[in-house]
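The other protein chains are all here in position, but one chain of the complex has been omitted.
Residue numbering begins at 1 within each chain, and the chains themselves are lettered A and B in the order written.
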Amino acid sequence: MKVPPRRKKNPLAVTRLPLLPPAAPSRGALKLATLAGQGRFALPVCTACGAVSYPARDVCGACLGELAWRDVADGGTVLARTVLRASGDVYFRQRLPVRAGLVGMDAGPRTVAFLHEDAEPGTRVRLTLRLDKADQAVMLALPEGFAGEDALLHAHGCSLRDRRVLVTDARGSLGAAMAARAVAAGAREVFAGEAGTWTSREALGQSSLPEGVLPVPLDLTDERSVREFAAEFGGRVEIVINTAMAPRPGSVTEGDPTRLREAMELEVFGTARLARMLGTALRARGADGDYPACAWVQAVSADALAPSPGYGAHAAAQAAALSLALSLRAELRPIRVTTVFLGPLEDEWHQDVPPPKVAPRAFADAVAAALERGLEEIAVGDVARHLLERWREDPTLAIRETTHTS
Amino acid sequence: MRRAGYDGVVLACPITVPYARHSARPAPWWIGRALDGVLRAAGMQKPQLDGFACSSFTLGTDSAVAITQHLGISPRWLDHVPMGGASGLVALRRAARAVQAGDADAVAVVAGDTNAPDSFRRLVSGFSRFSTDAVYPYGAGGPNLSFALITDAYMRRFGARREDFGRICVAQRANALAYPYALQKKPLGMADYLAARPIADPLVLFDCVMPCAGAEAFLVLREADARAARLRYVHLASAIERHNAFPEDDVQLRGGWAADAHELWAMAGTPADAVDIVETYDDYPVIVMLQFEGLGFCAPGEAPSFLRGKDLTCSGDMPHNTSGGQLSVGQAGAAGGHLGIVEAIRQLTGAALGVQVAKASSAVVSGFGMINYDRGLCSAAAVLTA
Partner (left out) sequence: MSMLADFAAAIVSGKIKVIDLTQTLSPDFPTIQLPPEFGQCAPFRLEEVSRYDAKGPAWYWNNFSCGEHTGTHFDAPVHWISGRDLPNNTTDTIEAKNFIAPAVVLDCSKESAANADFTLTKAFILEWEKKHGRIPAKAWALLRTDWSKKKGADYANVKADGAHTPGPDPEAVEFLVKERDVFGFGTETIGTDAGQAPHFTPPFPAHFFMHGAGRYGLQCLCNLDRLPPTGAVIISPPLKIVGGSGSPLRVLALVSS
């Protein structure tokens, strides 16, 4: 189905409640969701016989061997389809009818999937795993070779297109690039938060904000500023992209303690403040129409996972900010909380850090792509990608590898 | 090794606690009333009952063990059979061996469930791990979704039409009109069936059972004891069960009966077409077709044409689900897996509560249970003879 056009809300209509689909996932289903949130299509594969399991098993159903999660082929053939027109569940009753089917996967097992309208029994499909509004993984079956937009993908993603977006810190290079990217992606409105407006962009050596961006005063360290923004625009924001971050060098023992305080104030208290003032409104509109509030993107330095030498103070603030974001993931559902890990930025604060570094545009492109697919954890730049990969494998080793180098 | 027969094992004292759409009474009340009915019918006192098998979805964390204390019984043989639509037949098989071997003298096989307005939704939402992980998030349709997919695939593969399923539902409703405990009492015609509200394509309202409260029970004992107590009884001629049959099949277009039917009929000593009554597990009519095929009445995929030539009412040439089945009586949880056995005992002992099938001396009862992910895992069947 085509993506429904954005319509103005009937102000007299009662808002659809942000209900969640039923979810009581097993540990295996949680693992599936975790990998799906990273953009992977992976299932448990038997280390002995190679049989692929779905639904997630704990032991191989073919040979009783041990299982390990591996990326598998995502093709399949539709075996049967139905259109569900009744449901006992309040979330799905808001969304009937639901087109679902059984797909025989090329990888072996069968899966129930939400079906694209052209995915009829006997046809070839490509499966994609998406997170639903309860953050559990669901399969979408799209006709093989399908490209472009579709209502099914739209409902299971957080596309910037036609959405109203807040970029919290357009004074920073990340935020400025993100605001421009949101405009390019067809966002309906882009609110560009600017703190300290008594200093002009010119004075900071920054180019002016791109066309189509609406600058708004927003200082996450200022309670009143955040409250005023939330009061004025809280009802109009559907995607929050929190780029407010001040990565400054400084070790724990020798760094400037005011830097740590500033980082905490901006990145930790500021994030919490924004969530407190804006989170409820965001959540409340989490099922509002075809373009509901849908995402909170949190830019996080990879130092949050393993502190780089010489950046210990900032790493502490980022670790705290990451922890906040992880709590928000549960608290803000159905709002998708996407953590974006960053390597050292290509900016004036990382002059002595050798490349590869993250260009603000690369960050903006990655966020736009992640939102499109509704991912919940990505890394931007080789440094962050490499660290995240090792951290997922063995966090304590990754930390030791990072802190041991000098 | 050749399986031993069930010689000397009989079933008696069929009990139904009248069904209710919703009930405030918890499951132990339904189980207790059913057990009381069995004991009264058998002329037994509680201390004489040394075997008890229990099935229920609505006992919460309790099992048959807790029920012994709740009901004040002290059996020396106890079973809890969480197999839904196959629970009655599985319990029967186990009880038969127990009384045959003398581990118990008499086993009361009881199933009872209560039903509150929201209890079915809660039951299906947490039915099994695979269902919760991989079916329920796709619309929370409960078993409707899985059976809609099976029905869709069956229709495409074998060319079945909606009328073929409707014929089963319409005939059962006719049977139910005479059965006192059936909750669906409105006559149903083919036009009504075809015009019914769609639930999950191709399933419509009349393809789906109505969850309700109720209980079913019967007694398994040795023939000599039954005769001594002057009970009317039927023989257990044969029984089979199979779980997770044909896991390699893409879609469940056959149940476990296909794996064991030859043994069922060999042990019973009769061919399928010789039985007088067929009691299938009818949670959805497509499963009825799989049973006719799997039990050998016809070849795979031929149930639609086979049934087109049959009259499935009590007075017809193939009396089927003679009390109306779950589609018309209601699905009282695990009691649905006992309904066919209880009805067959009544019919074969000449004690039908509805229309008595004339000259009925043998019946095949089959069960199907536990939709887990994309298919029902338990299949069972038994042949009962007068």
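In the analysis below, a residue touches a chain if its C-beta (ideal position, glycine included) is under 8 Å from a C-beta of that chain, and two chains touch if they have at least 3 such contacts.
Everything quoted here is computed from the prediction, not taken from an experiment.
For the omitted chain, the shown partners it touches in the full complex are A.
Interface note: of A:T15, A:S208 or A:T258, the residue touching the hidden chain in the full complex is A:T258.
In the complete assembly, the contact with the undisplayed chain comes from A:T197, out of A:T15, A:T47 or A:T197. In the complete complex, the residue from A:S225, A:N242 or A:S301 that touches the missing chain is A:S225. Counting over the whole complex, chain A has residues 196-200, 202-203, 205, 219, 221-225, 256, 258-259, 262, 348 touching the chain that is not drawn.
What we mean here is this: only the chains that are shown with their structure count from here on.
Centre to centre, using the average C-alpha position, chain A and chain B are separated by 49 Å.
If you check the complex, the residues on chain B that touch chain A are 120-121, 124-126, 129-130, 132-142, 144-146, 148-150, 152-153, 156, 197-203, 247, 250-251, 373-374.
The touching residues of chain A, when paired with chain B in their complex, are 21-26, 28-29, 32, 54-56, 61, 79-89, 91-92, 96, 98, 100-102, 104, 110-114, 121, 132, 134, 136, 138.
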